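With one protein chain withheld, the remaining protein chains of the complex are depicted in position.
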Amino acid sequence: MSETDSKPIIQMPDPAKLVVSNSPHIRSGENISKIMFIVVGAMLPACIAAVLFFGLAAIKVLLFCVVSCVLIEEGWNKLVKRRPTWKDGSAILTGILLGMNLNAGAPWWICILGGFLAIILGKQLYGGLGSNPFNPVLVARVGLLIGFPELMTTWDKPALGIMKIDVLTTATPLGLAPGETFVKDVLLGNTGGCLGETSAIALVAGGIILLAFKLIKWQVPVAFLGSVFVITGIAHVISPETVHSPFIHVCTGGLLLGAFFMATDMVTSPMTRKGALIFGLGCGVITSVIRLWGTYPEGVSFAILFMNALTPLIDRVSISKPFGYTVLEKGGAV
Amino acid sequence: MGAQEINIPKLGLFLGVLAALAAGLLSFISTSTASAIKLNLQAKTNRALGQVLPEFDNTPGEEIITLRSDLGWPVKFYIGRKSGEIIGYAGEVITPEGFSGDITVMVGLELDGSVRTVIVTANTETPGLGTAITDRKVQKTIMDLIKGGEQVAGLAPNTYLDWYADKKAGSDRWNIVKEGSAVNGKTGATITSRAVGGAVHAIGKTCLANLIQLSKGAE
Amino acid sequence: MSATKEFTKGLWKDNSVLVLLLGMCPTLAVTSSATNGLGMGVATMCVLMGSNIVVSFIRSIVPKKIRIPVYIVIIATFVTIVDLLMQAYAPTALYDALGIFIPLIVVNCIVLGRAEAFASKNGVGKSILDGLGMGLGFTFALVALGGTREFLASGSLFEVKLIPGWTTDFMLMTSAPGAFIILGLFLAGMNALNIRKAKRERTSYKPAGLDCNSCNICDMTEK
Amino acid sequence: MSEKPRKFKGGVHPNDSKALSALKPIQDAPLLESYKVIMHQNIGAPPELVVKKGDEVKKGDLLAKASGFVSVPLHAPTSGTIKMIDKCPGPTGISIPSIEITADGEDEWGDTFEVIRDWKNTGSEQLKQRVWDAGIVGMGGAGFPAHVKLSPPEGKTVDTLIINGAECEPYLTADHRLMLEQGEDVVQGTAILARALGLKSAVIGIEENKPDAIAALQEIAANYGVEVQPLPVNYPQGAERQLIYAITGREVPIGKLPMDVHCVVQNVATAVAVADAVVKGRPSIERVTTVTGKSVVEPGNWRFRLGTPVSKALELVGGVSEQPAKLLLGGPMMGIAQSSLDVTVMKNTSGILLIAKDEASLYTSEPCIRCGRCVECCPMNILPATISQAVENKRFDWAEDLNVLACIECGSCSYVCPSHRPLNQHFKRAKIEIQAQLRKKK
Partner (left out) sequence: MSIALIAIISVGVLGGFLGVIIGIVAKVFAVEVDERIEGVNDLLPGANCGGCGFAGCTDFAKGMVAESATPDQCPVCSSEDVKNIADYLGIVAEEKEKKVAVVRCVGDAKNTVRSLYNGVRDCRSAVLVASGAKGCDYGCLGFGSCADACPFGAIEIRDALAVVHPDLCVGCENCVAACPKDLIIMAPASADVHVYCNSPEKGAAKRKVCKTACIACRKCVKASGEEDHMLVDGFLIRTNYENPPAAELVEASACPTTALRQASKQAAGAYEGVSE
């Protein structure tokens, strides 16, 4: 007895509480909600700009969208007996992005319907986060655009100041005749449009945050913006009186929002860098085609949705050869 | 089972007789419904004419002058008379500029060629979008049914079509607001708005150009 | 199978639109309102019953090699008859809405499908019941789809506004994408109901016409 | 080969946590009352038993002899009596036959091998035979018999011997300490291996985060004609294919062995064991193992005899300060989780690691959000996310088309996955299913 007493008591692990799992046993600190909330953070500059220009109306729209997205997601989870998922932040992000795609004067029911289209039609019906082939926010935006063409294409005219008495409506700069828009207005955000497409500077700032955190691949926005710039630039040189300058094209019509926040959505864009480049180029070309020859003045949403549909294909063609790949060895195990 | 016998003459005979029977049946039905169908069509035209012309007592459907617009579209003019006097014209044109195919537009015109009433008699535009421009439809609500109130007779209003009333066609066609002119276009249905405007203009302009011929009637 | 079963199978269990996914062209194209759905459904039902009767009558004398052309001739005849009769006696508005779809009933696979799969193997009485059941099921599906779309688009049903304050139409529902979305939701709901029923009875639910390699609905039933 | 080492694509930079034990010198574990030596400690055929219950053995005596070419003999870790031949939990969770020896306390060497002092003039066949007889396996983790790697089959030539001192696994410091403390043995062992392969020189690759080891070895290496190559710090730098690429620029084709690009890779600890076997005449009966983890009271590097139960090893380091989440044999990236403290130290046990609850990675299989991080970090340049989805859908043919067979199971993809998906387990499964299919076809 005295011998055991003199020995220090050694605490041993309890084998019954040891977890067995496959390697690796440690992990980087990343998780889905962290990613989502960083993206939400990157949206903040644009949100602040929206509030500055549209006042309380912008806050109302954003709040309605976020709350309805979260509630609809949880309602669906209840219905199909899944565990709650709002904590992963994807519904909140969807809500904010949806709000950024709406007019400041959008009525409350547009927000709720948009939330329904985004969460249920755009995401949950495909199996929830990660399984949706199309960007849910764009599904909602296009659904609303088809559903309420008039409501979704008239925009409140922005003016600095929180409280507004009179609201004027205006067309998006791309809907106006060339030459009517001023570069300063476009950069700061003093132009008509949805909440998230007015201030170019705030959007670029958000994009830089995303790039800094390595949440998006630089290939997508660069290829997207670059191709639109080049194509509309050529068109502008050919006929300056009917086509806006490429600078206006890049900074308005939701292109920056689309290029930094929509096209880069991880779930619906290619995984490889090469694929991201193809994806961005495709988006840019389709956007330019719709803008120059189509009936819609914008076209970013349609371009991204179309490329979303091609993502599996792009993933397939952009597979790089594995390390140590030789044609002879393909498919054969030794 | 086993090898199948194929009797070629029998096959031919069977199909031939069956087809002949079907053709007989159809020709019978076709003949017996022909008059009803014709009446139906006439009634349809008359109803439309009744909507665009002032009260008349002739059958304008039988007094038609077909002219060409400056775009080369055939424009049908129905002459409305009351007690033999011409009281108005109804121009009808089929424009191919619609968003999803042809739109038939009928315009009632005063004797001086100014527009009286515009209706669209046939179209295949997007429901709810293009048809907002073209349809004059009274919306019944559940309250009407409950109250059982009488429907107000006459033409249902349509802001887009009613805009043209009392206007005369100028040398340029009416452009929609977005293009810097005054026609009330509907956002999202730009093409339909433009097409209807173009058709009304074509009728109006053709009428103005041919007022003398029209005033003589079809005889 | 009893006579009642012949009649009722088309209503739910083998519903041509919601289970067999036949006749998608009219289903998607004309169901923008409940009225249109009803008109199309009734017109198809008439053709279906007529063709079923005649096919069932002549089933024993039709040479096998030309049975399909024969059915087509019969169906085409009935469709033309319906077309002419509607043009002559149906309300103009209904004919205007359905006009271009009526001739398409000829190639509606429900009609040809019932002729080939049922009427050519069964007696006249059963064929009438089958045609009636299938036609009613088709009509039911079309009216349900059309009604849902109409209501979601403008808050009205059979062109009567149920919610007076509803002023802005939701055009997604009346356009083609809306047709696909609502049909998809209908199919999902139908499967959900059937799966729940199968679970209650501890059997596995196997949708008609699907083989085991293409879906895992049976698995879903068991978990 | 003093040119700058090439950087392979991908890789991750986990927190290496080596500071816990990197400065702790290697200690000899005290003699225990009994050892349970697991029979099957190598890849290939298990050896054949040559002792029976009740037999007296001396330290280093043969317990089991090799049963084929890809099989190695097993020796007694101490002198004593064979108590029983029974089953003991193995690292993979299945109980495997093992030999329990009750130590007599004498720890007396039996008749071991003849010492080969003049190995520089000994034939390569004799050296190879000695490596085989000493029961040496790859001590880095795989446990592949060392002599097999030294015997290139007909038609294959070897021009480069690489000694793997990268030790890229976080936490583990056993190799690091070995290089510091037994640099002479490491280099000598390297030179012996090179001689056995008929080569004049060899390269020791060491990650740059061990500058003291690099400096220590560089000094000694020159005397033996061995080069020391510093390598960039990037997990999995120590994986065979990545190491060969970094040092020689050659890519090992998928499904082929290093020998196909004329390389042989051996571990630092293997080199030491070889030196022991040749110069000291001792069989492989002990190894240096790092016992570490955030919840371990006194992490350290210990020289354990084969058959030391993990429970005894943990007693030596003072137990744990709190209940850990996982017990691993090996490093945190590729080690094997254990559910029992009765598992024993084997020839390839490079570490005994206790993972604390807050750093343990638990898999939750959230849906893949296709962020592409796994694609970025995969050192084999395959598409882990897509493959894992194929496996979840039991489409092993797709997985094969996506080159899952190239996967080296380094675990980088699972490490970075924000959805906490068990990617590595999917690949393991896919590889097994595909190989079963291929066997069936044959």
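We just call them A, B, C and D in the order they show up, numbering each chain from 1.
Note that contacts are C-beta pairs under 8 Å (C-beta built on N, C-alpha and C of every residue); 3 or more make two chains touch, one makes a residue touch a chain.
Predicted model, so just to flag it, every value in this text is computed and none were measured.
The missing chain, though absent from the view, touches A, B, C, D when the full complex is examined.
Only one of D:Q41, D:Q338, D:Q389 or D:S412 touches the chain withheld from this view, namely D:Q338. Interface residues of chain C facing the missing partner chain: 65-66, 69, 73, 204, 211-213, 218-219, 221-222.
Considering the complete assembly, chain D touches the hidden chain via residues 87, 92-95, 336-340, 362-363, 365, 422, 425-426, 428-429, 432-433. In the full complex, the hidden chain is touched by chain B at residues 1, 4, 6-20, 22-24, 26-28, 31.
Quick note on the criterion: only the chains that are shown with their structure count from here on.
Among the chains present, the centre nearest to the common Cα mean is that of A. Averaged C-alpha coordinates put the centre of chain A at 45 Å from the centre of chain D. Multi-chain contact residues of chain C, defined as those touching 2 or more other chains: 171, 175. Residue positions 149-150 of chain A are each in touch with at least two other chains. Here chain C touches chain A in the complex through residues 168, 170-173, 175, 177, 181, 184, 188, going by the rule given at the top.
Across the interface of their complex, chain C is touched by residues 4, 6-7, 10-11, 14-15, 18-19, 22, 25-26, 29-30, 33, 36-37, 40, 43-44, 122, 126-129, 139-145 of chain B. Partner chain A is touched in their complex by these residues of chain D: 8-9, 12, 14-15, 93, 170, 241, 245, 251-257, 295, 311, 314-315, 318-321, 323-328, 330, 332-341, 353-355, 359-363, 366-373, 375, 379-383, 385-386, 400-403, 405-406, 409, 411-412, 414-420, 422, 424-425, 428, 434-435, 438.
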